[in-house]
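The complex appears here without one of its protein chains, the remainder shown in place.
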Amino acid sequence: MDPTTAMYVSQGIHGLAYGMILFLVASGVSLIIGMMHIFNLAHAGFFMLSAYFTYQFVAWTGNFWLALLLAPIATGFCGMLMERFLLRPLRGSGVIGDLILTVGVALCIDALVKVIWGTANKPLSKPPLLQGMVHFAGLDYPYYRLFVIGLAVVVLLIMALLLYKTRIGKIVRAAVSDNDMVNALGINIPLLFTFVFGVGIWLAGVAGAAIAPILSVFPGLALQMGMDAFIVVAVAGFGSLRGAFMVSILFGLMNSYGVQFISQLAPLSMFIFMAIVMIFFPHGFFGESEEE
Amino acid sequence: MKTGKGILMFFYVFSFFFLLTAMSPIQATAAVKAKFDVNKMADMSGFDPNNFPNPTGDTIKIAIVATFSGPAAAVGEGFWLYATWAAYDINKRGGLMVDGKKKLIQLFKADTMSRPDQAKKICEQMVLQEGVKFLWGADGSHIVKIMNQTANKYKVIAVNMISLSEDLQDAKNFSPYAFMSWWQTSQVGRSFAYYFGQRKKEKKFYIMCQDYVFGHEMAENFKKGLKEYYPEAQIVGEDFHKLFATDYAPYITKIKASGAEVIYTGDWDPDATNLLKQSRAMGLKLPFAHIYMGNPATLASLGVEATTGLLIGSPYSNGNPAFKTPEQIKYHKTMMDAYKRFKPPYNKMDYMLGWDPLAMEFSWLLSVIERAGSVDAEKIIKTWEGDTYEYVNGHVKTMRACDHNTIQETYILEYVPPDQQRQSFNIPPYHWSDKSALYGPAFRVPAEKVLPWMDPNLERCKGKKPSDIN
Amino acid sequence: MLLEVQNLNTYYVTSHVLQNVSLNVNEGEVVALLGRNGMGKSTTLKSIMGLVKPKSGTVTFQGKNVTGLPPFRVAKAGIAYVPEERRIFPQLSVMDNLEMGIKGGKQSTKEGIWTVERIFNHFPILKERAKQQGRYLSGGEQQMLTIGRALMGNPSLLLVDEPTEGLAPLMVREVRDILENINKDTGVSILLVEHNVKVAMSLANRIYLMGKAHIGFSGSKDELEANPEVRAKYLEV
Amino acid sequence: MNILETKGLFHDYSGLEVLFDVNLQIEEGERHAIIGPNGAGKTTLFNTITGTCCPSRGKVFFKGKEITGYPPYKLTRLGMGRSFQLTSTFDRLVTFQNVRLAVLSKRGIRFNLFKKVDKMTDVNLETLEIIKRINLDQEILVPASLLSYGKHRSLEISMALATNPDLILLDEPTAGMSRDETHTAVEMIKRLTAGKTVVVIEHDMDVVFSLADRITVLHYGKILATGAPDEIRNNQAVKDAYLGESENGGITTRHSA
Partner (left out) sequence: MKKAIKWILWIILGIGLILIPKIFGIYYTNFFVSLAIMAVFSQSINIELGYTRILNFGHAMFFGMGGYGAAQALALIPGMPILGAVLCGMLGGGLLALVLSPLVVRVSGMACAMLHVAFNALFFMLAMKLRPLTGGEDGISGFPIPPFNIPGIISIDMTNPLNFYYFAVAVLGISMWLMWYFTKTPFGQIMIGIRDNPKRVNYLGFKVPESRALVYIVGGSFAGVSGSMYALFQNLFSSDATSGLNSFQPVLMTMVGGIGTFIGPIIGSAFFSVVEELARRYTERVELVMGLTLIIVILFAPMGFMGLYRDLKARWGKAPSLPKI
């Protein structure tokens, strides 16, 4: 491969990698909206929390793999607590109430992270196994980023299996279309909501844990990711996982090729794209309009 | 949700970059009016920034204006450390003679939350309710504008510590009550340009800055500097990424393909850390010419090889070898003794190298107060305009009278592996850090090559040259 | 007595849609609840199921008080609900739809338990379409699917809401026959809400007629046949 | 002259024909009831007439003028009023304010930003008068959502009447009422609509027979019969439609979803 082609190819892989991370975060947002009709503004906060957990577990055990497993689970558990004790009492009080509550939780996560871990950057090294670059046909690419893509694909597959092959997945899909009916069939819907919320947060947690070695862990990590994930969900439409996947990848590619060709406009391109989409499809590409 | 809160998220890291501690005194060309004398220093063994014995009553009241909450809270933390360090020393010595009476220094935390409205509120609270006479801060040039405005309105002194924007002292925004004692973006750009022009090793430059006013200013000024001092240089690429970007890979791929030899960046943390980390992970080994990329924790996590060759610009450190005089050694030792005792949040690596650059800034202010013998703003202004002050490392600063900018020489330092750090750290253990490359040879940029910009429209400066002190 | 409803009062915001409704269903019986639109028949079923919270009154099922419990608990107690408008899960296959009805995820292997095969015996047409998504079924097939799905939970009582609504005449007959067979074969009791009087009369042992928000008549089929005034008042034009 | 007329009205709802060639003629001054079993398309018919949704084919004429596809506010300004099956008032406004909005509309006061509504004496007096006529003077300052059901329905109907329309369409005015409330409501409707044209959808046959001069029976989107109450009562097709098993009529035109 000549260097120019290699550059274009690696831009494509970058786009894919970022798109995958974005999808992990956005899919959780989308899942929660689709099923519970709650727009969780604290989602990115949990993403950050998981990165901190990863840092902490590595500090305790020195084992990145263990941290990668445990941090998202711990984060998901925090999410379940939030659903059970804060969101459930509020069910049915409307869009605005949910928004305020999740803003409140987001603020608290930001503050608590600082109380516990302080304000300094927490650097986290990649596991030795994944340091270095892969050389392939004139293309150099870091192992870890390939690992992130792989991890996201694995999570995606697990989610797909869970959603399409297991009973609980079927229940979730059924509940998205009609949760009263599922309830009447003898399935504990409030418990299911808590579970789904936990899984959504877990997805954000996986993204946070995976990205921690690439980024440094710092308070405010939530800001950028939250914005990007929001844009994905808004453009894709609420509750559409398929849409979230496609738009995430699209944005990833748009970002890396945008930087390549229209560097000055690249940061704006996502927003302009979103604005245009929302003018013509106010409910997103794959969303359905809700009845007022 | 808010992407750019941080404009100010300022230099979160702060300390590391400028932390080039004690070094040998230069031969001061002109007699300085005052200097920091290590031998007069009080016993610092009781110093603890978490428990600063803040005096009350009839005191000299100084507000530390900074972000103490939110993502950029580390800024306030650092400011507090620098100020309490210097104030603790003076208070231990019995305070300063002001208006015929010895008075202690009382410090106030003024949290701006990085918001202009909050900054206005807190500055007014400080001045009107607490009776503060000095505002020392702040992070973010729009916050500094608010601080300066407040000072101007209520006739107190404001000292801009770390905002490098030049329009703060231009004809539109100049206030006689506001002083600027650090350095400016044009000085940063010209320092590097002068350095590269002299070194003539690299010719192809890539500019990578954050996409907001400061980043663009940094880039512009570097380009201007190159035109002036290194016309043969080539800019092979110029990119501005958004603040707090998460993925730099596309930029890094682009830089790799551009054939650049040096990357010039104005990024501060967390962007600076992420940019460096991701560059190295992706096999981009080029040196960065930077001012805020020196977070010791990040450097340590990257290791020696990945950090060797980085170039840091600073207005503080001077030549090698450092720690030449017993005074400097004593000062450094005092600081490190204190650091060992620190509790969270001050026990982090960011302060491992010391904090004298900004503590010295505070000491200059205290020295001006002492010599004015008053907290009266007019007297302070009179004393400070045209003042010269020598820092503990021999660095000399001069306050230009007409626009309150600081004339000084600047330095470019190259990072070298631990075994070569002895040239700048010539006391045991003979290196700054054994985990990463750090300060090696320092290149001195003479003050006349990097004079601060002077607004030709500023009435007070009409008919003066930038080198005129008075 | 299998199900006993006493003095049920239900409100939608301020509208008093059920006023002191009392009814009961015995073991193995088919009971029909008839009346014109908007009288509160569906609300009665929903109140029993817990989908709507009654304000006062009691629902007792097999001696256990199930008033105001969340629907999934009522379902676990042994009541299954076949809603009007055939609320199947459109994105799931027929098979998956059926399996959704299984309580606790695994059907036990005990004798007399509803299995997918047994459902397919009763509804051969569903077997042909087992792999298809629910949304591609015709109305009649969807109706059968909801009934089958409810049976998968092995209920003792089926609450069936307007099963023949909107179906072609042939289908109406078929659905009717299926309900009859289920009741005859397995002894499952059925509480049926129906506007098609002929279907209801042919299935039910006992009949309740609903007027506005209240039960206006209760009795056997014959009693109703013998009482044209009541018929005219509650059912005819 | 017919005040309202529909010609060959069809309405598709995602492939399902809800209305099938409906030709309705309402004479000026008559009280006309539309009855039919569930899902016969009664409310859809109202919606196509009053502009909530457009017919897929056919035309609607009001006072001899074609109004097909007119939005509701235009129809209201032309003199058509409508009440809803599900009570549709302004829940957090009190009775008085609810009715006053209708009065404001009738007087054409819309984008007036220069006078306080509380100071518009004539508007307020007229509102009071209407409230007295519907016997809600005790509840004048009670938010609509807190009215008892019957009173809430009265408010609903009176709001349709307060714009002083020439033609009033009432969608199940007594739905959900108790027997006593129904009786009162029917009396009220009779009183308030004296001399006006009324079209009413109703399931309660007592109400239908005590109100209507003429009846139309809708079954599976088709008009089964139209005529005086007695004719309808004795019509076999109608009987079958109500008791099920109707093999004749439009049953096969309705495809299941």
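For reference, chains read A, B, C and D in written order, and residue numbers begin at 1 within each chain.
Methods note: contacts are C-beta pairs under 8 Å (C-beta built on N, C-alpha and C of every residue); 3 or more make two chains touch, one makes a residue touch a chain.
Worth saying up front: this structure is predicted, and the values here are computed from it rather than measured.
**Q** So which of the visible chains would the left-out chain be touching?
**A** Listed by label, the shown chains it touches are A, B, D.
**Q** From the listed residues B:D89, B:D139, B:D211 or B:E390, report the one that touches the chain absent from this view.
**A** The single option touching the absent chain is B:D211.
**Q** Based on the whole complex, identify which of B:T59, B:T84, B:Q106 or B:S141 touches the chain you can't see.
**A** Answer from the full complex: B:S141 touches the omitted chain.
**Q** Just one of D:L16, D:C54 or D:I109 touches the chain that is missing; which is it?
**A** D:I109
**Q** In the complete assembly, which of A:G12, A:G97 or A:P127 touches the absent chain?
**A** Checking each option in A:G12, A:G97 or A:P127, the one touching the absent chain turns out to be A:G97.
**Q** Using the touch definition up top, pick the residue from B:D43, B:D99, B:D117 or B:E448 that touches the left-out chain.
**A** Of these options, the touching residue for the absent chain is B:D117.
**Q** Residue by residue, what part of chain D touches the chain that was omitted?
**A** Considering the whole complex, chain D reaches the absent chain at 50, 52, 71-73, 76-77, 81-82, 84, 88-93, 97, 100-102, 104-106, 109-118, 120, 123, 142-143, 145-146, 159-160, 163.
**Q** Since one chain isn't shown, list which residues of chain B touch it in the complete complex.
**A** 1-5, 7, 68-70, 109, 111, 113, 115-118, 120-122, 124-125, 128-129, 140-142, 145-146, 149, 153, 165, 167, 172-173, 211-214, 216
**Q** Applying the definition given at the start, please give the residues of chain A touching the unseen chain.
**A** Touching the chain left out of view, chain A contributes residues 39, 86, 89-90, 93-97, 99-101, 103-108, 110-112, 115, 227, 230-231, 234, 238, 267-268, 271-272, 274-275, 278-279, 282-284, 289-290, 292.
Throughout what follows, only the chains that are shown with their structure count from here on.
**Q** Both chain A and chain C are touched by which chains?
**A** none
**Q** Which chain has its C-alpha centre farthest away from the C-alpha centre of chain D?
**A** B
**Q** Go ahead and name the chain pair joined by the largest number of contacting C-beta pairs.
**A** Chains A-B share more contact pairs than any other pair.
**Q** So the centre of each chain is just the mean of its C-alpha atoms; given that, what is the distance between chain A and chain B in Å?
**A** 37
**Q** Rounded to a whole Å, what is the gap between the Cα centroids of chain C and chain D?
**A** So the centre of chain C lies 32 Å away from the centre of chain D.
**Q** Just curious, how far off is chain D from chain A if you go by their C-alpha centres, in Å?
**A** The answer is 50 Å.
**Q** Mind pulling the chain C residues that touch 2 or more other chains?
**A** Not one residue of chain C touches more than one other chain, so the list is empty.
**Q** Answer with line, ring, star, complete or other to describe the graph linking chains that touch.
**A** line
**Q** Enumerate the contact residues on chain B facing chain A in the complex.
**A** 1-3, 5-6, 9, 12-13, 69-74, 77, 211, 239-242, 244-247, 249-251, 253-254, 256-257, 269-270, 273-274, 277-278, 281-283, 295, 297-298, 300-301, 344-345, 348-350
**Q** Can you list the chain A residues touching chain B in their complex?
**A** Within the complex, chain A contacts chain B at residues 3-4, 7, 10-11, 14-15, 17-18, 21, 41, 110-111, 114, 118-126, 131, 133, 140, 142, 144-145, 211, 214-216, 218-221, 223-228, 230, 255-260, 263-264, 267.
**Q** Along chain D, where are the residues that touch chain C in the complex?
**A** 35, 37-39, 87, 145-149, 152, 172, 175-179, 182, 203-205, 217, 232-233, 238-239, 242-245, 247, 251-252, 254-257
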